[in-house]
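Step one of this worksheet: look at the structure below.
One protein chain omitted, others in place.
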Amino acid sequence: MVEEFLGLPMRPSKPRERGLTHVIDKGMTLAEVDGMFEASGEYVDMVKLGWGTSYVTQNLSAKVKLYHSYETPVMCGGTLLEAAVARGRVDEFRRWTRGHGFTHVEVSDGTLQMERESKQELISSLADEFVVLSEVGSKDQDSIFAPYQWVAWIKEELEAGAWKVITEARETGTAGIFRGTGEVRSGLIDEIVHEIPADSLLFEAPQKEQQAWFIRHLGPECNLGNIPHDEVIPLETLRLGLRSDTLPDLLLRDIPTAT
Amino acid sequence: MVEEFLGLPMRPSKPRERGLTHVIDKGMTLAEVDGMFEASGEYVDMVKLGWGTSYVTQNLSAKVKLYHSYETPVMCGGTLLEAAVARGRVDEFRRWTRGHGFTHVEVSDGTLQMERESKQELISSLADEFVVLSEVGSKDQDSIFAPYQWVAWIKEELEAGAWKVITEARETGTAGIFRGTGEVRSGLIDEIVHEIPADSLLFEAPQKEQQAWFIRHLGPECNLGNIPHDEVIPLETLRLGLRSDTLPDLLLRDIPTAT
Partner (left out) sequence: MVEEFLGLPMRPSKPRERGLTHVIDKGMTLAEVDGMFEASGEYVDMVKLGWGTSYVTQNLSAKVKLYHSYETPVMCGGTLLEAAVARGRVDEFRRWTRGHGFTHVEVSDGTLQMERESKQELISSLADEFVVLSEVGSKDQDSIFAPYQWVAWIKEELEAGAWKVITEARETGTAGIFRGTGEVRSGLIDEIVHEIPADSLLFEAPQKEQQAWFIRHLGPECNLGNIPHDEVIPLETLRLGLRSDTLPDLLLRDIPTAT
């Protein structure tokens, strides 16, 4: 039981609508999953089994069950579905995903080009059965799209049935909404959030500086993704202003006049 | 039982006065803590729950008890106390810290400016009840202080009652005693250790190259902090000259003439 001795504003509790932390699991052991939930389960809203890792994870069934035992949705990375598309195995993907009990699916075109119409149909068709998170942006550092293009695509995918749209960054945080150096394309983000409600977006932000940037600009309740499992607790401190990077912005804004 | 087949000079055993390894825990699971002590507990002198992470750790009480079961002091990062100062909750911090059984406290001003006199009073007051480690240096990469300033502050804090003074580096090793690139500000360190006994200092040095630099310059028995848990064994090999970075300096200096 955390004693709230600092009198900080409360964060909404799980399941919540905003301020989501979306963890990337690229091969965690079951003991690490258990440990993450014991220490910080209240801050883990969703988990993604990164790119095609689920396909080679030997104890995948046990892992999916374990996440579900913590009442936490788990999904496969979009690259796995892209691979299925490339190999003409979307129906097999669908059966396999259902068979493992996944309730959420990610639809992306970060590696392989897909016709816009095909992607929207895929989202729409999968949304009949799964909660769909779609992803916009390329994993290729040299593919730079104009902000208006991002906005149009995000809107189309929300209309097609995506629950949230993820903005691409890769596991490393060096593509999509970030430059190769990891720096935020801030003009792009400004334009996106000007047009789309932030609650409908999930920003991949694996690096601490990126997470701090979003929290300073959009507030503690922004949705952040591709969070490594050992950065869940650090991210929560950023959201609360308990780390140097956000403390001056957050912690000092709401001091009761009398303590 | 390690067979000393290389005939290396022995390191002092725990609890020791110098050659301290101070580990940073930014959200370790209990299983990771157990594993660290099984594999390398002899090299873990103290643990810091980084910045404000303790405040959001769900199983904090169990964690503190676990560290104490290994007879290893654990303390909160200085940022938590800075937050308490900012919110006028120092008394609450004190009660909370005592309530959790912490015996050590870190006092820093790396994020928020504090009057020198206030910091000394805080150290002095907390030293009545806790072992105090104070910290000098800013987490802001652009705050560069002159060496004489560091020396004066360290001396004041030792006089105020600090057991050791920590020199700031952040978790990343890119501020305080290091440049933004992680390179050691070697002139600064030279001046500090010229004026202050190295045993009274704890140098934050999260990166391997930084640890190797200190060991080559100050010897294997320097006190090093902000060591990630999976770098405890690697650091011990640096101290003994069993890694390339320090082998030529350490391992060859003490070869028995007859083996």
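Note that the chains take the letters A and B in the order they are written out, and that residue 1 is the start of every chain.
We take it that a contact is a pair of C-beta atoms (placed from the backbone, for glycine too) under 8 Å apart; a residue touches a chain by one contact, two chains touch by 3 or more.
This one's a predicted model, so the numbers in the text were calculated from it and none came from an experiment.
Listed residues A:Asn59, A:Ser118 or A:Gln149: the one in touch with the omitted chain is A:Asn59.
Contact with the chain not shown here comes from a single listed residue; of B:Ala31, B:Val90, B:Leu112 or B:Ile144, that residue is B:Ala31. Interface note: of A:Phe93, A:Phe130, A:Trp150 or A:Phe203, the residue touching the hidden chain in the full complex is A:Phe93. In the full complex, chain A touches the hidden chain at residues 26-32, 50-53, 55-60, 63, 79-80, 82-84, 86-89, 92-93, 95-96, 99, 110-112, 139, 170. One chain of the complex is left out; on chain B, the residues touching it are 2-3, 5-7, 31-32, 34-36, 38-43, 230-234, 236-237, 240-244, 247-248, 251-252, 255, 259.
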